[in-house]
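Apart from one protein chain that is not included, each protein chain of the complex appears where it belongs.
For clarity, chains are labelled A and B in written order, and residue numbers in each chain start from 1.
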Amino acid sequence: MIPFLDRPLVQFGLALAAVLILPLAMRSGTLASEILIFGLAVAACNLLLGYTGLLSFGQGIFFGLGSYVAGLGLVRAGLPAPVVLLLAPVSGALVAAAVGWVSIRRQGVYFVMLTLAFSQMFYFLAYTFSGLTGGDNGLLDIPRPSLGGTPLSGAWTYYAYVAVLFLALFAALQRVALSTFGRTLLAIRDNEGRAGAIGFPVRAFKVAAFAISGAVTAFAGALHAMLIGVAPLSNIDYHTSETLLIMTIIGGSANLFASLLGAGAYLLAADALSAIWPRWLLLLGLLLIVITLFLQRGLWGLIERAVALVTRAPPPDDPAPDRPVASPDPEAGR
Amino acid sequence: MSEIVLSTDDLGVRYGSFVALQDVTLRIAKNSVHSIIGPNGAGKTTLFHALTGRIAPSAGRIGLMGRDITRTSDHERVRLGLARSFQVTSLFPTLSVRENLRLAAQGKTPWQALAPWRRVEANRPALAMADAMLQRLDLTRVALRAAGELSHGQQRRLEVGMAMAAAPKVILLDEPTSGMGIDDIAAMKALIRDLGRDHTVLFIEHNMGIVMNISDTVTVMRAGRVLVEGPPARVRDDPEVRRAYLGNMITGDLAP
Partner (left out) sequence: MTYLFQILNGLGLGMLYFLLAVGLSIIFGLLQFVNFAHGAFYLIGAYLAYEGVERGLSFWVAMPLAALVVAALAGLTERLLLRRVYKLPHTFHILVTVGLALVVQELVIIVWGPIGGNVAPPEELSGVLILGDFVYPEYRLFVIGFTAILAACLWWLLDRTRLGAIVRAGSESPSNMALLGYDTLRINTAVFALGAGLAGLAGALAAPIRGVEPFMGVEALGIAFVVVVIGGMGSYAGALAAGILVGVAQSLMATLWPEGARLVIYLGMAGIIMAMPRGLFGRA
């Protein structure tokens, strides 16, 4: 861990740099928007995994829900985009709080299985009530939002829209992570029993973490539906949950920028590889095995090592005796 | 007798058909140092679990400053002024020592911490408490180190400090000296004695030197029941205690 890189301003600077570099480095504005959108959803997943120690296999529920809220709100109800972008996170928070509330009654692996079973349940809900969700076809013809009367139909104009929202939510999530709430989540991750013993109502904190994660994920889901013009059934299925989790772990769960890194690396690799070989998931599978064996801190861990090499700081996996660990944020000092 | 802060009446705990605790009636006086001793399996830690709300008693009641807390949840009891340390060190290993203490102080107002927008710096009392504790525990030098990297003695002090940081009325210490070296034990003994001035301390301990030396009252437990209770000198000389449990174990000096 290199404290400098974990500073909030540095993290936000990295995110801002990424937002500015993507248009220069990429040809597809759609793919670039997708990276930011998934970056948000992955950061939300990371709030549970990296900060609270909850491995949720249910993130796809909230992502798909956000897509459906966007589709229903924009197409069926004819609501304006800003209202939909408010409704999506609210419904995401409510459903996530409910899913979280039931799932956290069990711990460890049981918890993981419950979230996975819930993700299946919501998938079949969407599949069964096709009148509402369009079933296999999804909800079609979802319009892009418009600014000052002009719809953001161009890929890069929509990217700009997404980018602004992304940065705002990224900053908001940073604030959450640094708050008394976020720091208590770290304590729960470290030692749940003690967190309860020193007075924290652990379940309430976990449910709240779920609600925030669900809200952000659903927001991302709504942006995604507007991006591709469809709220597909696949957004709520098991694979979306799995993909979000894989992106989170690939990036590394140490901080929020790592999540954007994970989303970007996954989507870019998927885009490049799937063009070459339809069975590219085989390579992804192998990559996951390699990460498990050799790169447990994810891509962020690689960056830390690289920075450590350059600055000749002690390498991250070698615990130096006086290394300040976790929350050494400078503002906290007197 | 001075004011009673913590009391139990006929407290009982069962695990299935196994009776872990039976008819335990205790009166813990304000600002006293009260120790609980007894052989392994006497029910000492079970008593702590019941007092802190980790397990529900099957009989009897628990009172904290006149208030019945028998059915109160564990984190609510912290708010009411009951804090504990654990026999097996239980810290937040990747968080800094200072953060461990800050969290323990924040635990007194846990719902306030639920606000995802409230900055840590906004809770000045908790930060001040953490820094005061660092001083008192002599851990200022390692304040920014991860708790998991401390020496055993330092971890045991932090363990007790976590209970103190909540500024409790009653502080429960479960074998605070377990696994400590001689130097560390002396420091811990001084700390507990010091705590007794402004807190009520209830502690489980096997080191008779400490028990006999700093306790105001000693309760001896055996097989889930209270065997004898009284000041150290009387307990030490009680024939039944000697016969039942202590034998020649009492070697601690009674020097003031």
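Simple rule for what comes next: contacts are C-beta pairs under 8 Å (C-beta built on N, C-alpha and C of every residue); 3 or more make two chains touch, one makes a residue touch a chain.
Model, not experiment: these values are computed from the prediction.
Within the full complex, the chain left out of the display contacts the shown chains A.
Here the missing chain is touched by one residue of A:L260, A:L284 or A:L299, and it is A:L284. Residue A:Q296 is the one among A:S28, A:S146, A:Q296 or A:T311 that touches the chain not shown.
Residue A:V109 is the one among A:V109, A:A275 or A:V310 that touches the chain missing from this view. Here one chain is not drawn; of A:A32, A:L55 or A:I188, the residue touching it is A:L55.
Only one of the listed residues, A:M121, A:V164, A:A272 or A:A306, touches the absent chain: A:M121. Mapped onto chain A, the interface with the missing chain covers residues 49, 55, 102, 105-106, 108-110, 112-114, 116-118, 120-121, 124-125, 127-128, 130, 238, 242, 245-246, 249, 279, 281-282, 284-289, 291-293, 296.
Note that in this section only the chains that are shown with their structure count from here on.
Separating the centre of chain A from that of chain B, both taken as means of CA atoms, is a distance of 42 Å. Against chain A, in their complex, chain B makes its touches with residues 52, 54, 73-75, 78-79, 83-84, 86, 90-96, 99, 103-104, 106-108, 110-123, 127, 131, 144-146, 149, 162, 165-166. Residue ranges of chain A in contact with chain B, taken from their complex: 175-176, 178-184, 186-187, 190-191, 193-202, 204-205, 208, 212, 319, 321-328, 331-332, 334.
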